[in-house]
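A single protein chain has been removed from this complex, and every other one stays in its place.
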Amino acid sequence: MKGKSSHHALLWLLPLVTGVLFLAIWALVKMAWAFPKFFLPFPWEVAAAGWEEREQLLRAAASTMSAAVIGFLGAATAGGAIAIVLASSRWMRVAFYPHVLIVQMFPIVVLAPLFVLWFRAGIHSVSAITFAIGFFPVVANATQGLISTDRNMVDLFHSAGASFLQEFILLRIPHALPYYLTGLRISASLAMIGAITGELFAGSAAGGTGGLGFMVIVYHSQLRTAEVLATGFVACLCGFVFVGTVTALNHFTLRRWHESIERTDV
Amino acid sequence: MHGRNGRMGQPSDAWNFRQGAVARLRARGLSRCVRSLRMPAPPSSVVFHEVSKRFDYGPLVLERITLEVTPGAFVSFVGPSGCGKSTLLRMTCALSPVSAGRLDVDGRAPARKGNQLAFIFQEATLLPWLTVRGNIELPLRIRGMAPRERHAISEEMLRLVRLERVAARHPRQLSGGMKMRVSVARALAQSPRLLLLDEPFGALDEMTRHHLNEELADMHRQRGWTALFVTHSVAEAVFLSDRIIVMSANPGRIHADIPISFSGDRTLETRDTDEFHHTVAEVSRILRSVDSSA
Partner (left out) sequence: MDAPHREAVAAPWQDASVAFQTDWYAQPEHGGFYQALERGFYAEEGLSVTILPGGPRALVLQRVGMGQVPLALWRSDDVTVAVSRDVPLWCLAGIYQRSAQALMFHAAHPVTSAEDLQGRVVMAGAASVWVQLIERRHGIEIRRTPLTFSIAQFLEDPLLVQQCMLTSEPFLAEQAGAAVGTLMLDELGSEPYHAIVANREWLAAHPGMAAAFVRASIRGWKDYLEGDPSPAFAAIARLNPLHGEASMSFSRQATIDNRLVTGNRPGERIGALDRSRLEAQARMLFELGIAERRVGADELIAPGFPPGNR
């Protein structure tokens, strides 16, 4: 009993200790080099700046998160759909996969301003940019899952006389689920970055609803570096929430049967 | 060539016994019990006539295999790697096409849909997202059986392989032996007339393997399906079979066709008998001669 509780305590304590250590080093570096505030603020100055700006930052975070969610959901659905098309036959893959790769390789810094030109600025452009950044991991992983079904399982289905649809729905899709969820996790971790990058190009601030990316530009222009860092940490937090949600989804969907989830029973 | 009971082309004793039981039950107006007996249909006949197999313009994998399998017989195939044993099985259930010759299952060409056979693979090949029961019911679901009927059958199968208590578990919670038993249950749930087994027990430890051999022999006695069994273990082949086909490789041909019979039922004790050891030695010798001649 005692061993177990101290084990639990360590899970919290250890990262806390290293975190404090890191902040201390940060403060020491600043003092040792005597950096001015606009170059490197103290950790508590960052916290104070974040607190002062909390209203702005919360609104900006909500805006960015909305765009990130929309882009992510788009990537999740379209990515899954594209994967199903690609997985349906080898010739489909030969025909379409190279083009998927081209879209993936196309530099986002070229694509983003084009989206703004075509779709005008606003949340839809930011979402489109988020989608462009996040769809490929979903496609790649889901396709892999759909085509990597165990040969014997396919044979099992064939020997029982399963139709193509039965094989797809009863075998390939459940088999691909862990792969798809892995793709979603990767895409989720890119979603915030995608949204903020999108905002650098397409963030509109009609009435002060620019997202976190927009805030970064504004703060930088006013040399408010503490606020810039605070914005970064807020973005970080949003990212954790995002990825955490998708990971939880992953966990709950797979926990009963997938070997990737640690077993606490037998 | 002799069937288990020395009669060719005739149903086994097991089947005959059940026919009689059905007649008696029907006479007493208890046809409901007939359904619950799950009357097996008569076992399949399998005939290979000059069957050859070539993959995609490659070399011959099987050359002019001619073989007639008595309904209800348990036939094992042994031989070196690459002799096409697995391919024979796959052709029998239309997973692989025949390149030349004629292969008949119950007088008809092999088919994927509407067949009455079941395949047991090298690995248990259980779907990890389904429970044990779900896995057993899977082929029935594919073949379009209603849920209630499926449930009744899976109940019976779980009892048969003694896995009632883990019906709701998922495959990752099972041991290797248990998974194999589920795989067997899944196959038998389909009431097959023909059972195809491709080295099903290869990955298991010896004790488990012997136990499962015994259970399989027992089930065969009760249900009487025809079995085509591929294995690397001569002892296992000898234990289970009425007939052992020894094959040679490059290309695959039938090297020897050995009838096997023992006095009495095959149990764990059978493995200790001199008769058993002698037979195993004989077959092994024949198998070795294949290796050296290849």
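So that you can tell them apart, the chains are marked A and B in the order they are listed, and the count of residues begins at 1 in each.
Everything below uses one rule, namely that a residue touches a chain if its C-beta (ideal position, glycine included) is under 8 Å from a C-beta of that chain, and two chains touch if they have at least 3 such contacts.
Here the structure is a predicted model, which means the values were calculated and not measured.
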item	value
Shown chains that the omitted chain touches within the full complex	A
Selected residue (touches chain absent from view) among A:Ile70, A:Ala83, A:Val100 or A:Ala202	A:Ala202
Absent-chain contact - pick from A:Leu58, A:Val94 or A:Leu223	A:Leu223
Contact residue for the chain not shown (choose from A:Arg120, A:Arg151 or A:His251)	A:Arg120
Touch list for chain A against the chain that is not drawn	36-39, 113, 116-117, 120-121, 201-207, 210, 214, 217-218, 220-225
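We take it that only the chains that are shown with their structure count from here on.
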item	value
Between chain B and chain A, distance of the C-alpha-averaged centres to the nearest whole Å	50
Chain B residues touching chain A - in the complex, by the definition given at the top	90, 93-95, 111-115, 117-119, 121-123, 125, 127-130, 138-139, 141-143, 170-173, 190, 196
Chain B partner contacts - residues on chain A that touch it in the complex	150, 152-153, 155-162, 166, 170-171, 174-175, 177, 256-259, 263, 265-266
